[in-house]
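Have a look at this one before I ask anything.
For this view, one protein chain was removed and the others were kept in their places.
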Amino acid sequence: MSALSTNAGGPKGLPALISGQILKLIGLAILDAFGLLLFYAFWFSGNTALALIIAVITIGMNVVIFVPRLYPLRWMSPGLALMILLVIYPLLFTVSTAFTNYSDGHLFSKEQAIALHSKATFTPEDAPTYRFTPYVNKADPTDYALWLTREGDAGTEVIFAKEGEPLVVLEGVEPEPPEEYEGYRPLERRELVAALSVLETAQFGEEPNTVTVVSAARGVAARSLQRYVWNAELNGLEDRQTGLFYAADDETGSFIANKGRAEQQELQPGYWVGVGFNNFRRFVESPALRGPLVQVFVWTVAFAFFSVMTTFVAGLIMALVLNSPDIPGRKVIRSLLIIPYAIPGVISILVWKGMMNPNLGVLARSFGINPPWFSDPLWAKIGILLINLWLGYPYMMLICSGALQAIPTDIYEASSVDGANPWQRFWNITLPLLLVTVGPLLIASFTYNFNNFVVVEAFNKGGPPIPGTLTPAGYTDILISYTYRLAFGSGRGADYGLASAITIIIFAIVAGVTLLQFRFTGQWEEVSENV
Amino acid sequence: MKKHLMLLTVVILILGSLAPALAQEATSLVIWADDTRAPILAEVGKAFTEEYGVEVVVQEMGFGDIRDGLKVAGPAGEGPDIIIGAHDWLGELVVNGLLAPIDLGDKAAEFFTPAVDAFTYDGVLYGMPYAMENLAFIYNPELVATPPTTWTEVKELSAEIQASGAAKYGYIIRTNDPYHWMPMFSAFGGYVFGRNEVGAYDPTDIGLDSEGALAAGAYLQSLVEEGLLVPDIDYDIEHTMFETGEAAMIVTGPWALPRIKASGVPYAVTMIPGEVQPASPFLGVQGFMISAFSQNQMLAEIFLLDYVANADVMQQIFDADPRPSAYLAVREAITDPDIAGFVAAGANGAAMPAIPEMASVWTAWGNAMELIIRQTESAEAALTNAAAQVRELLATDLSAMVNIPGSWQAAVGCASDWDPACKVTALTDNGDGTFSGTFNIPAGSYEFKAALGGSWGENYGVDGVRDGGNYSLVLEADSVVTFTYDSATHLVTVTIGE
Partner (left out) sequence: MSSRTESRMVVGGREKLLELTLRWVVIVIAVAFALFPVVWIFSAAFNPTGNLANQTLIPQGVDSLDELLTNFRGLLVEDVDIHPFWNWLGNSIFVASITSVLTVLVAALSAYAFSRFRFAGRRNLLVLVLLIQVFPNMLAMVALFLILQQIGKLSEYIPQALPFLEGINWSFFSLFGLNSLGGLILVYMGGAMGINTWLMKGFFDSVPRDIDESAQVDGASHWQTFWMLIFPLVRPILAVVAILSFIGTINEFVLARVMLRDKTTWTLMVGLYNYVSDNFARDWGKFAAGALISATPIVILYIALQDQIVGGLTQGAVKG
């Protein structure tokens, strides 16, 4: 301590201060230049959202460094920058999705969808289809031609098609492609592949009688036209094959022809559009709410609460038990106890399921422990809590054993002089001080388990099923597994917009519970201030 | 602090330089395949590269991850040119515009027709199949002398085996796995979706509570009631019981052959028993598809048609993971009696529905199965409720619906405008031949019609004329609007205000 203080209290000369300032400015200049570079590059490439995020981070860094009042934020700036880019931005993405119809069939922006449909081609019904052999001009390796053949009424029809020249049927020519024709030679397959990008778009013949390579693999060429053409004025896609007009409905993000009539047709995929609060309204309307929602909600809270309680109590007990120097080999024991946390949950849950199985499981066969883990609602709940306890207590043990070290021993010394017994010492000193450190984490753990989709799905997919419900649901389903199932299995494929809306609603509940719990942590923090 | 930050930046930069560099983007074919198929395709790719100088990059992924990966990467322009996948992904992938059509041309004749048909969605072919899979009946010949041909026989046999003590169970089935229930389900006449005139699945005809389905449920229930079947069986449990001789008969797929062989248990593969009709297991078809976002679609087609669609490569694919090939030359050369058994068992199969509605069925159907096997509910109650759940999810029981489809629907919470099946805007029966509904509609001008039965099949326009013109409605301000439909005159009257 004394060594430290002389070290830290060393006098600072003026030159040091100035050089510090200059260093600061140089560093900031580099940072700003880098931020500006990224901002401009993203902006230029049309990535407005990312450009804005970069701008926010860069400006934020500057403000924080130049405004003395924001000194504390300087410490947080690296963490906050990471969070803004990699947590908050994705979060805003999810939130904004809730106000769109982003779902199967509506995954693209309007531009993307139009571009996609514009790639479709068709061959008019009266237009002939040919087999082709590609040729290249011996003098000009970028000038290609096609040797076209077609079985017509009057034998095989042969055309030698060049770009921009009319298609003329050759009379008295063998259909077999010759070794050379008008200074052109056949392309080898290898050359064809190399020239594919050119050949794909080349038009042979003269408008309106042109022929395009339809399939290089099968050697097929035909007149090929763009099928859907975007008409910006009428805001829709013209289908040149059928003559239908698919009007873009910017409220629903679909291309619909013959709207409001029996022959109504939709061109898929559509595109995503903003739909305001529709997804929230749809959730309120959805069968999910008329299903066993209350039951599911109660279990969700219970599941989260008991998961936290059991893991915390078990973790704390183990940390306390192993905290005594009287236990030989406690390092080894601790390491053994940490193993459940080191093994991927995917396999652990399955192993647990295997052990609990009444037919072959070791618990039933070797130990005679055979409660109805998978068929009785109560036992299923106990089972999933047991597994979650196994998965989670090492986390709590780790944190508690760390936190226990942070409790100054002199407090114990003082209290044992006062004659407090170990039990009193635990309740009056250890636990309150521990909760200073660990309390907020218990809340975090609660919220985590509130949405602990993985364990529920892996254990029993929410089973056993509740009989006679309006929507499929199980006794161990939690809110998020129950509602997502509806959002992703409602017959129209995955509906991310609806799922995001549900996410936000669930988050509102969790946030409410969390804020409520914080009234207690406020007290915890005050405890620490008194230390 | 800033120093610290700079340090951090420098550290990150240095660390980054250690990471493997990204491959340069040239013309190349990117293929996503699972670990069984990837090595074969990589070899084929080498030959392709040698011939054409085009690099072929085979990226290995879990089979199921390929579909999700394409949905994320495709729209971002990062996707592959070719993927392998299952035919029942088509509904999802095509609706999202992620696949480009394939034309097999003359090569189509070299493939098993039902496999090609399975990859056809809305009349367009989207894949080149390589293998098929379906369930078959597998029994232990030491316990079962002659394989049963009906489910009634299966039950008798199970009772005999159990009574004699030769094995703990006769036939066993997984507790919550409708895919494996389907053969029995169909043998009793049950079905999931009916088919329309042209043979496509019809999502409005749900057969989970059809007469045949209830019979299949009753049969399953009787197995449990007579102590021949127990709950809590999943894939691993089922196979372990069969492989250790605890169970004599199971229904499973070709993917399980390696482990059955490895266990050393005697087994034989045969047709799945029928009952009122032959069993019809779901057929799954696997194949190659071309991404709609590929810049090299023609090249991908050349790769598939010239380099993959041949007996040599198809044979390698077969050898790597033996299941009935979709390529005729390989399919017909199958000598392995096990695979031949699977081929025979699949002869009466039907392609698993690729329509998106199928996603709504699995959970409800599986839950019904579990409720029956756990004896929580009677077969009839469980299946009737499952069918009701699916109808609720799909909103298909609309025969009695009177709706006012129009341009106002999205504004009140429908998924889209002009949707005659949207439940939000359905009118309520007043009991006197009229139907009405009251809605808060924002200001604007709208058009609408009246439609019956949740479809455009029967709809009425202005003056109650069938298939007539649209009504129009102009609201100066946000208003409360009541629509009333008269089933005698087919007229719609609109009242604005409370």
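For reference, chains read A and B in written order, and residue numbers begin at 1 within each chain.
In the analysis below, a contact is a pair of C-beta atoms (placed from the backbone, for glycine too) under 8 Å apart; a residue touches a chain by one contact, two chains touch by 3 or more.
Computed from a predicted structure; not experimentally measured.
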item	value
Chains in view that touch the one left out, judged over the entire complex	A, B
Touching residue (missing chain; options A:63, A:168, A:298 or A:321)	A:321
Touch criterion as defined above, residue of A:55, A:170 or A:407 at the omitted chain	A:407
Residue among A:123, A:254, A:451 or A:469 touching the omitted chain	A:451
Omitted-chain contact residue, chosen from A:334, A:381 or A:425	A:334
Residue, one of A:134, A:383, A:439 or A:493, that touches the chain absent here	A:439
Footprint left on chain A by the chain that the document does not show	1, 4-11, 37-38, 40-45, 47, 50, 69-76, 78-80, 82-83, 85-91, 93-94, 97, 314, 317-318, 321-327, 331, 333-348, 350-352, 354-355, 357, 360-362, 365, 390, 394-395, 398-399, 401-410, 422, 433, 436-441, 443-444, 447-448, 450-451, 480, 484, 496, 499-500, 503, 506-507, 510-511, 514-515, 518, 525, 528-529, 531
For chain B, the residues touching the chain missing from this view	1, 4, 8, 11-13, 15-23, 34-35, 38-39, 59-65, 69, 72-73, 76, 78, 234-237, 239-240, 243-244, 253, 255-256, 258-259, 262-264
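The rule we apply is simple: only the chains that are shown with their structure count from here on.
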item	value
Chain B-touching residues of chain A, taken from the complex the two chains share	23-24, 27-28, 30-31, 65, 74-75, 77-78, 101, 104-105, 107-108, 112-113, 116-117, 119, 189-190, 193-194, 196-197, 200, 213, 215-218, 220, 249, 251-252, 254, 256, 259-264, 268-269, 275, 278, 281-282, 285, 287, 353-354, 357-360, 374-375, 461, 463-465, 467-472, 474, 485-486, 488-494
Sites on chain B touched by chain A in the complex	1-6, 8, 27, 51-54, 71, 75, 91-92, 94-97, 103, 105-107, 176, 203, 230-234, 236-237, 240-241, 292, 296, 298-299, 301-302, 304-306, 356-357, 359-360, 362-364, 367-368, 370-371, 374, 376-377, 381-382, 385-386, 388-389, 392-395, 405-407, 410-413, 415-418, 423-424, 447-449, 456-457, 459, 467, 470
